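Dumping the structure here so I can ask a few things about it.
Note that one protein chain is taken out, while the other chains of the complex remain in position.
Chains: A, B and C, in written order; residue numbering restarts at 1 for each.
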Amino acid sequence: MAALAAAGKKVKTFVIDGKDVSGTEDQTIIEVCRENNIEIPTLCYLDGLTEIGACRLCLVEVRGSNKLLPACVTKVQDNMEVVTSSDKLKNYRVKILELLFSERNHICSVCVSNGICELQNLAQRLGMTHVHYPYLFPKLEVDASHERFVLDNNRCILCTRCVRVCDEIEGAHTWDIMGRGIESMVITDLNKPWGESESCTSCGKCVAVCPTGALVEKYKNAVDKSFSYKKDKLKFLPYLTTMREVKNEQS
Amino acid sequence: MLIKKIILPSDDNRWKLINATMKRHGYQPNCLIETMHTVQETFGYLDEISLKFVAFALKVPLSSVFGVATFYNFFNLKPQGKHTCVVCLGTACYIKGTNEIAEEIKKEFKIGMGKTTEDGQVSLLSARCLGACGIAPAVVIDGEVHGNVSTRETVETLRRLAYAN
Amino acid sequence: MSKVKAATIWLDGCSGCHMSFLDMDERIIDLLEKVDLVYSPLVDNKEFPEMVDVTLVEGAVSSKEDLEKIKKVRERTKILVSLGDCAVTANVPSMRNPFGVDAIMKHAYVDTAVTKDIIPNEVIPELLEYSRPVHNFVKVDLFLQGCPPPADAIYFLLTELLEGRMPDLTKVSRLGK
Partner (left out) sequence: MLIEELLEYAEKLRDRDKPGKHAIKVCSAAGCLSLKSDAVAEELKKKITEAGLEEECWVKPVGCLGLCSKGPLVTVDTDGKVYQEVKPTDAGRIIARAAEGVSKETDPFFTRQQKIVLENSGQVDPEKIQDYILRDGYLALNEVLELTPQEVIDEVTLSGLRGRGGAGYPTGLKWNTVAKTGNVGKYVICNADEGDPGAFMDRSVLEGDPHRVLEGMAIAAFAVGATEGFVYVRAEYPLAIKRLKNAIKQAERAGVLGKNIFGTTFSFAVEIRIGAGAFVCGEETALIASIEGRRGQPRPRPPYPAQVGLWGSPTLINNVETFANIAPIMRHGGEWYAAIGTEKSKGTKVFALAGKINNTGLIEVPMGTKLRDVIYDIGGGIPDGKKFKAVQTGGPSGGCIPEQFLDHPIDYESLGALGSIMGSGGMIIMDETSCMVDVAKYFLDFTKDESCGKCVPCRVGTVQLYSILDRITKGEGTMEDLDELDDLCDLVKNTSLCGLGQAAPNPVLSTIQYFRDEYVAHIIEKRCPAGVCKIHKGERKQKEEVMA
């Protein structure tokens, strides 16, 4: 950060959870939080992809604002006072998770991502004891037509990380969302089987960034010892950030 | 000189209309929705061939084209019936009973909302508000707005149209 | 001091949670010094007794029989614990839900059966439209997640309750574990 500041960016000093922090003017609250080891739960946010502020888990309180603000898109300002984990926020976050669990058929025990799932991990970390909303039990398709990967809509939380990584990093834009509201669904090309996609390069980035078991590798599961896109996400992530920086410099 | 040629999917002249819309906007990706309007006006619905053609000509990814086509209620991906009946479900119409009209049509023609009868005669659609609240309840039959309608008269009109020949 | 009256029941589940319960091994013997296991698939009692202090429920509520059972158990229990993912989320039993009861019965007893292709209506309790978690039907006081919850977690749950505390169970187990 010091280097950036030296590069002519203004430094902002402010307070997060009572702790004095600083960041450059183009940084978001979440970036500064991560630099300071302040944990904020997220599902749609992924460093290196465009922020969309959709999952609402990273909402924080900012003094003087009557609305909760998404930390992933809110730029830091001088003297702002941020609270990242009040009882109110904790309560909202658990309920948002519950809504996500109620939306589709997340059956952890038989999911190939059991144990490496960000949704599941968050549920435990945020202390979700159970889902008090009635489950909706929609009937959804599993697309196993691709030779290496599987799409299971039952596990999809519509975070659109796959859509963004495919468009912004791979440049293929195989993925998008069809429909709207509760009927939204991720699709490849003209909603055709993934295996028949003309644009997919089979690069596997979508699988690597998927937080749940919606996009997975065939013949791999969480206990596999060999390399897997999902499990080795952390190895993959610095690559994302680098690609993004290269792209930004070019444009 | 480099000639960028748009190849029409077939020699059906209607493709020229669609091409004209895109040409007018300089084949900019942002005219996707405008072009889809033209496709639907021309062919009545958006089929796979037209979606691919538009995607190719505007250089928009296929999945984006499909995403847009399914986001907006106005676009149909399937052909509509010979006759269409749009029941307004706006608030004013709703509290004046258009829900009943819709139910009655569903029963009479054995179709669901947004569906077409098996013989392809009648499609039942709904609108979120026609802005014709002053003459609620309102329905649109084959493009013509009918205000202050009753359930019986709507069903009768449709029946007449559907069983005309 | 009289012993705490505990019970366990088994609705639509695989008995895995009960297996995990037994995995407490010799700790069970310690527990039984303070606890009377008054009803359980593991003991030979036919009728669920009145005035039970704590009941652990394994399994989802999938049939009319399950529903009747859990209502009775709730009435007769002070602290009701959903034990394991089936009780907490309906888990594997809920996988039939998107397809509908008729399709499931046909698939199980007609399309894939090797013996006779009739759907039984006497031996099998009538299924509910959806298999649902226990708390959708009766009030549940504690939730212990896991498929199955680890024996340590069950032990922790019981010892905490014996100490008169309502434990935070999300620290000792999670969904799917």
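By our rule, contacts are C-beta pairs under 8 Å (C-beta built on N, C-alpha and C of every residue); 3 or more make two chains touch, one makes a residue touch a chain.
All values reported here derive from a predicted model rather than from experimental measurement.
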item: Hidden-chain contact residue, picked from the options C:14, C:31 or C:67; value: C:67
item: Among B:32, B:51 or B:158, residue touching the chain not depicted; value: B:32
item: Residue among C:15, C:136 or C:159 that touches the chain left out of view; value: C:136
item: Touching residues (missing chain, whole complex) on chain A; value: 52-56, 59, 67-68, 70, 73, 92, 95-96, 99-100, 102-103, 132-134, 136, 157-158, 177, 179-184
item: Residues of chain B in contact with the chain not shown; value: 28-34, 36-37, 60, 64, 67-68, 71-75, 89-96, 127-136, 138, 144-148
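The rule is simple: only the chains that are shown with their structure count from here on.
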item: Graph class of chain-chain contacts, one of line, ring, star, complete, other; value: line
item: Chain at the geometric heart of the assembly (C-alpha centres); value: A
item: Whole-Å gap separating chain A and chain B, where each centre is the average of the chain's CA atoms; value: 36
item: Chain centre separation in whole Å, for chain C relative to chain B (CA means); value: 51
item: Interface hub residues of chain C, defined as touching at least two other chains; value: none
item: Residues of chain A whose C-beta touches two or more other chains; value: none
item: Interfacial residue positions of chain A with respect to chain B in the complex; value: 167, 173-180, 187-191, 198-199
item: Complex interface listing, chain B residues touching chain A; value: 48, 51-52, 61-67, 70-71
item: Touch list for chain A against partner chain C, complex; value: 101, 105, 107-111, 114-115, 117, 120-121, 123-124, 127-132, 134-135, 137-140
